[in-house]
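Quick one: the structure is below, and I'll ask about it shortly.
Note that this complex is displayed minus one protein chain, with the remaining chains in position.
For clarity, chains are labelled A and B in written order, and residue numbers in each chain start from 1.
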Amino acid sequence: MSDIRISGLTKRYARGAAPAVKDVSVTVEDGEFFVLLGPSGCGKTTLLRAIAGLETPDTGTVHLGDRDVTALPPRRRDLAMVFQGYAVFPHLTVAENIGFGLRMRKEPRADVDAAVRYAAGLVQLGDYLDRYPSALSGGQRQRVAVARAVAVRPSVLLMDEPLSNLDALLRLSFRSELKALAKELHTTIVYVTHDQVEALSLGDRVAVMRAGEIVQCGTPMEVYDRPVDRFVGGFLGTPPMNMLPGEVFGGRGVAGIRAENIEASTTERAGALAGRVRLVEPLGSQLLVTVAAGEQDVKILTPTDFPAGDGADVWLSVAPERIRWFDADTERALAG
Amino acid sequence: MSVSSPRPSAALPYLLLLPSVAYLVIFFASPMVQAFGLAFTSTTGEWGLTSLSAMVSDDRFWPAVWTTLILLVVLLPIQLALALAMSMIITGRLRGRGFWLYVFLLPLGVSELGAGILWYSIFVEQGWLNTVLQGVGLIDRPVIWLDYREPWRVIGTIVVAEAWRSTSLLVIILVGGLRQIPKDYLEAADVFHAGPWQRMRHVVLPLLRPTIRTAMIVRVVLAFEVFATVIALGGTATDTLATQANRAYTEFQDAHLASAYGLVILVVSLVAVGLVLAALPARRERGE
């Protein structure tokens, strides 16, 4: 186990092109589940691959624990990785795949077998050890990829969008399993995803990236409740944070308000913002209601028994402490 | 691939295949059948083993068989190793891949005869090899490499010439196979502690296995067609099955005898292909 210290890391794929990762410095604590979150092309995968040693940074260093591994090839870094497409070797059985890393390190046979059984047990693959990947489902291959990574008892475990190739249902159940697994392993984990729900549910800390830079890094609730700028507020949450002109709420700049923090009423209230229901989208457990308030559309979440239908007049109110204020020009969050 | 719609009729693909099938029936299947007929008849047209026994009793038959087989056995590992090295360079991380690809594929466009003469100019007594060897002081006077009383030496020169000429074909096949190996597998090997050699042995070669098998089959089949290189280097003193077949037709004007040789080549090459398949069986399991 070890922490990961990245300092001043920059990576450009082509000379003159915009850097995929721009001067990133970040420390991942020992034993932490750390999520890199961002839209595609934001540099999160490049950063992960630089930690793995699959990319050589142009500048900057990567430390794992006390070791400077910047110049080391992946195999000397004592880490493991779960690939997006799994990369489970088709010519090896499940057991051979799981034991691959240990065999490459020439560990004694008995140790390899024990580690394979342990890792396979963790992901419920014990009954499939002699099968070839072609006889497995996508979800099972995914488990092989995880078990192969766990088996080498890495000090750092890297995961590159490991759930993105699974269907929605499997993804949900596997997400819970991964979280349980991470608790059991106490390994430092860096997890790349573009799915904010995954990021919030799995991470001890989440780093939101954009255009090669880490925009904000914090616990899931910090990042969700106190986004540092409009981008983060808009990227996290379904629906994204409402961005309303500040004058409406008696302030300056832009008021960022989460849909679930807006209270709607069908009767007029003092100080509430008047609007008219434009669209009602039932989400099952809640209704997503779009309200036209002046020039603005406001998205709100209401209980399913919310009485107003299309065209109804509603009044919206927000507790002032639930408003996140952003500067209109810089888009950065204002103090508070 | 996808089925495009609307389809005028299900017969369309078959209609499209028809010309090539018809062509191959006329120019391939029918001569194949005819070859059997010719081999099993005598020059006077009687059915029997006359032509075959005439072939076997020829003094030059068994030497030709052995030379052909020796060429195959010696060339196969040499060419596989060379082709693998070239393919790794072409698909690897070096700069100038287009250049390496061009150079390594050049011999593919060179005819057997061109290559034969080229190597003749090197191995001939007053040729390049002796010039170079004497230049660096390894020999005092020219060595006669193409000495017809020393069949091994001549066979050695043919091996070199063939290794030079026909390795390109294997390179094409192997590069195709290497490019199909997803990069993920190589990276996974890197991450999971495999060094360059381990990666080659435990990941690349096993994944490349079907391709290597194809390459070996192609090499085996071509080995039995070695012809002009042999004539260019060995003159009339060294025989292979193909040169014998050619001689039977062009010198003796005996289509029956020539077909008998053709038949032997066919049988031996099918057996050799069978051996390759047995030595490298296809795994039941396939990739994702």
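We adopt the following convention: contacts are C-beta pairs under 8 Å (C-beta built on N, C-alpha and C of every residue); 3 or more make two chains touch, one makes a residue touch a chain.
In the analysis below, contacts and distances are computed from a predicted model.
Think of the chain that is not pictured: of "Carbohydrate ABC transporter membrane protein 2, CUT1 family", "PaaI family thioesterase", "NitT/TauT family transport system permease protein" or "Cbb3-type cytochrome oxidase assembly protein CcoS", UniProt labels it "Carbohydrate ABC transporter membrane protein 2, CUT1 family".
Under the touch definition stated at the start, the shown chains contacted by the missing one in the entire complex are B.
The missing chain, though absent from the display, is touched by one residue of B:64, B:189, B:204 or B:231; that residue is B:231. In the full complex, chain B contacts the hidden chain through residues 1-4, 8, 10, 12-17, 19-21, 23-24, 27-28, 30-32, 34-35, 37-38, 82, 85-86, 89-90, 92-94, 98, 100-114, 117-122, 124, 126-128, 130-131, 134-135, 142, 164, 169, 172-173, 175-177, 179-180, 196, 210-211, 214-215, 217-218, 221, 224-225, 227-228, 231-232, 235-236, 241-242, 245-246, 249-250, 255, 258-259, 261-263, 265-266, 269-270, 273.
Just so we're on the same page, only the chains that are shown with their structure count from here on.
Across the complex, chain B is touched by residues 52-54, 73-75, 79-81, 83-92, 100-101, 103-105, 132-135, 141, 148, 152, 158 of chain A. By the touch criterion stated above, chain B contacts chain A in their complex at residues 182, 184-185, 187-195, 198, 202-203, 206-207, 209, 283-288.
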